[in-house]
Every structure is written in structure tokens, then in C-alpha cells.
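Every protein chain of the complex appears in place save one, which is left out.
Moving on to chain A:
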Amino acid sequence: MIELWNALPVVIQILLKILAILLPLLAMVAYYTLAERKVIGYIQVRIGPNRVGWRGSLQPIADAVKLMMKEIVIPTKADKGLFLMAPMITIAPAMAAWAVFPFDEGLVLADINAGLLYLLALTSLGVYGIIIAGWASNSKYALLGAMRSAAQIVAYEIAMGFALVGVLVAAGSLNLGAIVAAQEGHLLTWFWLPLLPLFGVYLIAGIAETNRAPFDVAEGESEIVAGFHVEYSGMAFAVFFLAEYANMILISALSALLFMGGWLSPLPASWIGDHRLLSDGFHWLLLKTFFFMFVFLWLRATFPRYRYDQIMRLGWKVFIPITIVWILVVALAVLYELPPWWSV
């Protein structure tokens, strides 16, 4: 089997690896939409979709078929080329970011040195799709949504970047695998504890970056209908939807990787012994990612939407000062080798 794999040309090998990442990701995105409707349904004492398939389990497929059958309406005087390109620009970075994501020790498509920077750069590209969609639609509400979204994403990107600077100071590396290796130990040696303020900022900024409730003013259905994608229908709309959920999964997986020890087991090595399920592995990463994905839904069902000026205040006047102060604290802790995290 391994010989057969090695006999394949490198390009085919890489393509197969990409497929092995993207297909489960897209399946996860599809079922995340169902999970969202179910979870929020139960939180609001409803049942959620339960007609298509066993307890609604085929609902995402029915939705996909419905959206594919629909017409893509292009508004008059819209910039047709950009209008059709915007959804693709939105989804491409959300998919490409997974290239440097390590799923287990050494199990990564591209093990590059500057992995964290690459992720930051790609997540910052997602905003283009939204701005272009808003402008190309030639519609007031879409432009308003794009405007809100651009200001919000630029504001929260800085806080998010600074939170990641704290992580890289703590780990001493930009490589995602090395960052996980630096958290080796047990639940209390993971970075969430020494970087607690940064962890909070990262998570909240991640929710704001993905334009999710309570930071979903870019969509704001009660004020600007659906914001930047108000003019989109059919598959073009579905692609925006896919990108949003792919980004949510990415942020969840990154939170698990950078702050919650990735694939590391929460138990110290001496307690586990030879137990396969309790020791480090992909299943821990998956479990942690699922937890953060649930938090996204939980927050949406719990909080009312933030007012726009308060979002700006939170981003610029609260998060950025917090992160700057805590980077200094972390740097000092690393310098003076504060146990148990940095005592070598």
C-alpha cells in the first residue's frame, strides 16, 4: 500500500491529500448547518428540522439540492464579473487556510515555518469577498453591510493578530506543530491558562471576524435585510454560506490548536499508560474543535446583537490594550522562565 502511494507522482499525491482534507471539511460544513438549526432549536425549545431523513439528517442535502436548482439573479447595473467572483473570493481563503493546519503530530499538508503568519494573512483576505459583493450588487443595503463588515474586520483583525503574537511569544515558534509541542504536558500546561486574556480576546475576535452573532451587523437582518449578500440567490448565496461555516470551523480548530493543546491529551502521561483512546491523538483535536463549534452556536442563541459603535469600542478600546499588556506579561514570564509553562 505504501509502495503504491510512493509510486504516484508528487502532484497526484498532493491532490489526493487536498481532497482528503477538503471532502471531510465540506461534509462537516454541511452538517454544521444542520447542527446549528438543531442546537438553536433545542435551546429555544423547538425541535428543529425533522422531516427529511431520519430526524432531519438529510436536511443539508435537501438544502443543497434546492439551492442548486434556484436561479442566480443578477441585479440590473450590477458589476457582473465581480458579482459572480465575490463568493469565490470569500470561500478560497477559507479553504486554503487548511493547507498548514496540522491534524496530528507530523500530519500536515505543508509544514511551513511561518504557518501562523500564513493563517493570519489568509484569514485577512476573506473580507474582500464581502466588500466586493457589497459593492458589485449595486444595492444600498449590500453596500451598507459591506461597509460595516470591512470596518469590523479591520478592527478585530488587529486584536486577533496581537493575541496570536502572544501565542508565538509563548511557544517561540510560528510553526503550528511546534506551538502544539510547546504545550506538551496536561490540561494545565496548555496555553489557555497563562494566556487566558488572549484566549478570550482571540475567541471573541474570531466570532467578530466570521461575522457571527452577536457581531453579525454585516448581515443585520432587522436593519439592512441581509447585508452584503442581500442580492445573492441560489448557489452564489450558498457559497457565501459555506465560506462562513468553513471559517467558523477554522477558528474553532485554531482555538483548539493554539490554546487548548491541539491533539494533546488533557491527562498527564503518567496517568494514561498504554490506553490508546486516552493518549494523544486526532480524536482529542476533533473533540476540542466540536466544543468550540458548539460555543459559536451557543453564543448565537444567547446574546442579542451588539450595537455598531459598541462593537468598535470593544475592538479598539478594550481588546487591543488588553492584548498589548498581556503580550508584555507573557514576554516577561518567558524571559524569567515562569514555572510550570516555561521552566526548561
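The rule we apply is simple: a contact is a pair of C-beta atoms (placed from the backbone, for glycine too) under 8 Å apart; a residue touches a chain by one contact, two chains touch by 3 or more; residues count from 1.
FYI, contacts and distances are computed from a predicted model.
Enquirer: There's a gap in the complex where one chain should be. From "Amino acid ABC transporter permease", "Protein translocase subunit SecD", "NADH-quinone oxidoreductase subunit J" or "Phosphate import ATP-binding protein PstB 3", what does UniProt name that chain?
Expert: "NADH-quinone oxidoreductase subunit J"
Enquirer: Kindly state which of the options A:Met147, A:Leu198 or A:Ala246 is in contact with the chain not pictured.
Expert: Going through A:Met147, A:Leu198 or A:Ala246 one by one, A:Met147 is the residue touching the chain not shown.
Enquirer: Which listed residue, A:Asn6, A:Gln44, A:Thr76 or A:Gln310, touches the chain dropped from view?
Expert: Selected residue, touching the omitted chain: A:Gln310.
Enquirer: From the list A:Glu157, A:Glu219 or A:Glu244, pick the residue that touches the absent chain.
Expert: A:Glu157
Enquirer: Give the residue, chosen from A:Ala121, A:Leu188 or A:Leu287, that touches the chain omitted from the document.
Expert: Only one of A:Ala121, A:Leu188 or A:Leu287 touches the chain omitted from view, namely A:Ala121.
Enquirer: For chain A, which residues touch the unseen chain?
Expert: Its contact residues with the unshown chain are 79, 82, 112-114, 117-118, 120-122, 124-125, 127-128, 131-132, 135, 143, 146-147, 150-151, 153-154, 157, 174, 307, 309-310, 313, 317.
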